[in-house]
Structures are given as structure tokens and as C-alpha cells.
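Excluded from the complex is one protein chain; the other protein chains are retained at their positions.
A and B are the chain letters, set down in written order, and residue numbers restart from 1 in every chain.
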Amino acid sequence: MIEQVAVSGLLMGLIYALVAVGLSLTWGVLDIINFAHGEYLMLSMYTAFWLYTLFNMDPYVSLPLAALLIFVIGYLNYKIVIKKVIDAPGLTALLATFGLSLLFRNLAQFFWTPNIRFISNTIVTDKKIELGSVVLGMPQLVAAIGSIIMVFVIYHFITKTKIGKAIQATAQDKSTARLMGINTEKIYALTLAIAGAAAGIAGSFMSTFYPVYPESGMMYGLLGFVIVALGGFGNIMGALYGGIIIGLAEAFGAYFLGTQFKYAVVFLIYLVVIQFKPRGLFGW
Amino acid sequence: MVIIRDILRDQKKGIAALLVLIGLLPFIIQDNNFRHVMIMFVLFAALGQAWNIITGYAGQTSFGHAAFFGIGAYASTVLLWKFDVSPWIGMLVGGIIASLVACVVSYPCFKLSGHYFAIATLAIGEIMLQLFVSWEYVEGATGIMLPIKEKGLLNMQFHPANKLPYFYIIYLLFVLIVSIAYIIERSKMGFYLKAIRENPDAAMAIGIDTTKYKLYAMAVSAFLTAIVGSFYAQYVMYIDPFMVFALRISMQIVLLTVLGGLGNIFGPIIGSAILIFLSQYTRIILGGTGKGVDLILFGLLVVVMACYQPNGIVGLFRKFVTKRRREVGVHGTADVAG
Partner (left out) sequence: MVQPMLQVDGVTMKFGSLVANNRVTFHVNKGEIVGLIGPNGAGKTTLFNCISGFYTPTEGRVVFRGTDITGMKPHLICKLGLTRTFQIVKPLKEMTVKENIMTGAFLHVNTRREAEESADEILEMTHLHDKRDQLAGSLTIADKKRLEVARALATRPDMLMLDEPMAGLNQTEVKEVMELCVSLKENGLTLMIVEHIMEGIMPIADRVVVLNAGEKIAEDVPEVVVNDENVIKAYLGERYHAQSKKS
């Protein structure tokens, strides 16, 4: 039983990590908490849902489309809104992203009703793998594997490619980056777009086993903040480890204390860790 | 616009005028629907005012004020329901508990900077929600229906068709909170809190015990938030954790205050007016279809304000006043600073 809990927690944690990576990049590079990040996830899940319902496209097939769509949404969010608030004082940027999140969530409710929907018949629905006493749901397994691959792809992109290095440089010191000839505007827009795409991919994976409704991204956005703060913002591997820790904490919390306590355990762990590492476990 | 200018120039008169106006409206307009809207408006304005003390003045962003709101709501409700204690006493008890909880949980978090503190308060709020959902003594997720008691001021229960007493109770609480905010703003504590917000190092260097003052601000803010929570429970007569501990409540308080103008007495009042009237009346006009049009509009407004008027609506007025003053060539040294 314990193995089952650990494995389920780990799988969930890997998916959380992909959600958190985008948030972490946004936080690290643009220095804003993007409250709309959970809504990117939700929009991606709706994309998968509608492409499935209208064109019978499997979420795995529509995944690139969803990723691209949220990539564009992230990019436009920067160009239209975030750009104007990025250097503003105090809580302005937060106000803007929270406004965006309200907007997306309620637009979804307006157009698609608050009803809870499922994608009922994908190629992985109801499929399972049994490893000894541990049963793995196919949708979760595929999502977890896909997520960890994506986390490493993004890690590789940020640390190894030229654009990625420009993103890192911008995160560390904006004005120096500018002096070195980096177009920080472009980097910001790209960062938010990449964050969106990551959420888009995570959303597609999740749509195979998680209900789709206007608020379906909210809890993940929230957990995302905690994971990012736990891992230390701007740190991709921090988000991965943070995601795994939170996934496991949630699973074990639910197992030992009851499901109703699983998030309390998650938030409590954050509060405790932050006492010893005020800038997160892997913070700069 | 002259009125606005005068209000901003002489804060005291302006606040007094506004309070009198708010107090008279539900008396003049005898429509129960309108009175309900006014109650919600004043309630959220009071919450924004209380939150403003820790975030607007002291600069410590709290995303977890629903925790204190909920504690207030539950304290008075449980005392009335289980021990037959008057909600007025319950209100005080709730305020004190909320203050204590606020001090205990925020003390270790004050060393966190910026976003980390904000996320910690968010976590505290969510933990409270989870705890109350699973706490059987207070009926967990089922919530508590308040017992019907003898009507009257003592039990804070009145004929449901008559909203006026409820309005005046929350109105008095609101006036109390505004007065406290006003006194704090003008006192040594207000100066110290703003100094901590503007620059913690500079504050320490001129002898300010930053931790102590942040704790004071948090305690006061939590106390005031909780007493409003107590009133809310008495008004709606039914509470469950998802109503009172919701992140939605925390964020509504944040949004309306920032929208109106952070660190300013008028901010929460203006912000609450917009939020509440917009949501209540779009609901009435467009029908309560749950389509969330009000929140779409509100979201849009928030985004637009953030982009073009980051100092909130109060900032917009202030800009206008400064511009006008320059145009008419008045070189007054009006005290419009927040």
C-alpha cells in the first residue's frame, strides 16, 4: 500500500513540476507572481476537450496545438498587459495577473458554462499497468513521463541554448543583460510564452484524467506557487524537486491523515521549510 | 470635481462627508435590495480598510486574510450556537483569537521577503480552510446554521425583511475601523509602518523595531478583519468553511483595495463600491444566470487599471487634482499624501 502511495505521489509530483517550471521561469525572469498561470492550464484543458468533442482528436494528438495556443496566449499576455506593469511599483503586476486570471476563468464560465466535463474515451482511458502490488493508471503514467521529459527539455533549452542563456542573464541582472545587447523585452515575452506552452502541455496531459471546468486550474496554480517558492524561484531543477516533494507530501498526507488534510500538509511543509531556507530549498 | 478636490485636500472633512453620505443612503432609499448591496459594500470596504493596515501601510502583502475573517465568523457563531453567548461578545473573542493566531503565524514569516511572505500568508489561509473543513466540532464541510434567537440588538438578529439594523451595525463597525485606520495613519505608528514599507533598513537605522511594529499592524488588522467576519456570519445566518475561508475572500480584499488605492483611507471605499455595485447590479440586470459577467467586467477593469493607473482610482483623482491646481495656479500645500 505504501508503495502505491509513493508511486502515485511521485507521478503527480512530476506533473506538478511541469506546471511549476513555467511559473518559476516567470517568477525568476520577470519577477512577478503570475496568477493567470493556473488559467493557462485550464484553457489548455478546454482546448483538449473541444478538439476531442468536435473533431474527435485525442488529447495526445491535440497536445501540440494546445501548447502552441497557450504559447501565443502567454506571448500576447506579455505584449498587451504585463509589459505595461513589469516595472510598476508594489502590487500592480500582481493586480494585472490576477485580473487576467479572473477574466480567463469567467470567460470560460461564460462561454462554456460552469459544468464539469470529462474526456471520456482517450487511448489511455481506464488502462492500467500492474507492477507487483502497485497499480499505475496509464493516463497518469504517460502524463508523468511526458512531464519529466518536458522539464528536461526546458532545462536543456535554458542552460544550453543561446536564447536560454540570454533568459538566464536577464533573470540575474536585467540592466547588465541589456548592456550586453540582449533584447530584454523579447526575452520577457518569450519567457511568458514558454511558461504558457509548458502549462499548455501539462494541461493536455491532465485532461486525460482530470475533469475540465473553469476552475480546474486554480488549485494547480496555487500548488505551483508553493512549489516554486519551495524550490527557489527561477530554478528549474528546484521546481522539479519541489514538485516531487509536494506530490509525495500530498499523497502521504492523504494516506496517513485523510484526503481532507492533503493540501494542509503541503502548505505546512512549505511554511516549515521556508523557516530554514527563506529563499527556498534551491534559491539563489 | 471640485468636491473631489476638496475631499482630497482636507482628508478629515472628506472622510466625514463620505461616511455621512454612506450612512444616510440606506435610510433614504428604502429598497431592501439596495440595502443589501449597501451592507455588502460597507462590509468589504471595512475588510479592505483592515487589510490596508498591514499591506497598504506596513507593506507586508497578505493573501491570507480570509483566515481571520473565517475565525471571526466561526468564533461568534460557535459561541452563540453551543454556549448561547451574545454575538457581540463572540465578536470580541473572535477578534482576539484572530489577533493571537495572526501574531503566532506571521511572526516567523516576517523574515521572509516579498513574494515569499505573500505565498506564506496564502498557505496559512489555505491551511485554515482545510482545518475547518475537517473539524467535526464545528460541523466540518457541512457548515453551521445559526440558531434562531430572540430578535433584538443583543443577539444581533432582526426580522429578515428589515435590513436596516444590519446595515447600521456593519456601518458602525466600518466607521470604527475607518477611525482606527485614520488615527493609525496620522500617528507615530502610521509613520513607522510606512517607513517599514518604504525601506526596512532605513527604518531600523532610525530606531524602529520593525518586527514589533509589523506584529502590531498584523494584530490590529486581523482583529478588525475578524469582527467583520463575525458580523457576516450573523447577517447570512449560515456559514461553512468554503464561504468564509475561501481564497476568493482574501483576493477580493486585495483586489478592491489595490484597485481603489493602496495605503489610503479612500482606496478601500472606492474599490469596494466598484466591486460590489458592479457585481450586484450586473447580476440583477443580466439576471443571476451565474455567467460571471460581473467578474469578466471586473477582471477587465482590474487589468486596465493596472496597466494605465497603477496607483488606483485615488491616484487618478490625485493626478487630476494636481493638474487642476497647476492650471488654476493655486500653490497650496494641501495634505493629500496618503
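Couple of notes before you dig in:
In this text, a contact is a pair of C-beta atoms (placed from the backbone, for glycine too) under 8 Å apart; a residue touches a chain by one contact, two chains touch by 3 or more.
Treat the numbers as computed from the prediction; the structure is a model and nothing was measured.
Taking every chain of the complex into account, the absent chain touches B. Within the full complex, the residue among B:111, B:186 or B:319 touching the omitted chain is B:186. When the whole complex is considered, the residue among B:154, B:172, B:205 or B:236 that touches the unshown chain is B:205. Remark: the residues of subunit B touching the chain excluded from display are 186-188, 191-192, 194-195, 197-199, 201-210, 263, 333, 337-338.
Methods note: only the chains that are shown with their structure count from here on.
Per-chain CA centroids place subunit A at a distance of 31 Å from subunit B. Those residues of subunit A lying in contact with subunit B across their complex are 27, 33, 81, 84-85, 88-96, 98-107, 109-110, 114, 222, 225-226, 229, 233, 258, 260-261, 263-264, 267-268, 270-271, 274-275, 278-280. Contacts from subunit B toward subunit A in the complex involve residues 55, 61, 108-109, 111-113, 115-116, 118-120, 122-124, 126-127, 130-131, 133-134, 141, 247, 251, 254-255, 258-259, 262, 290-293, 295-296, 298-303, 305-308, 310.
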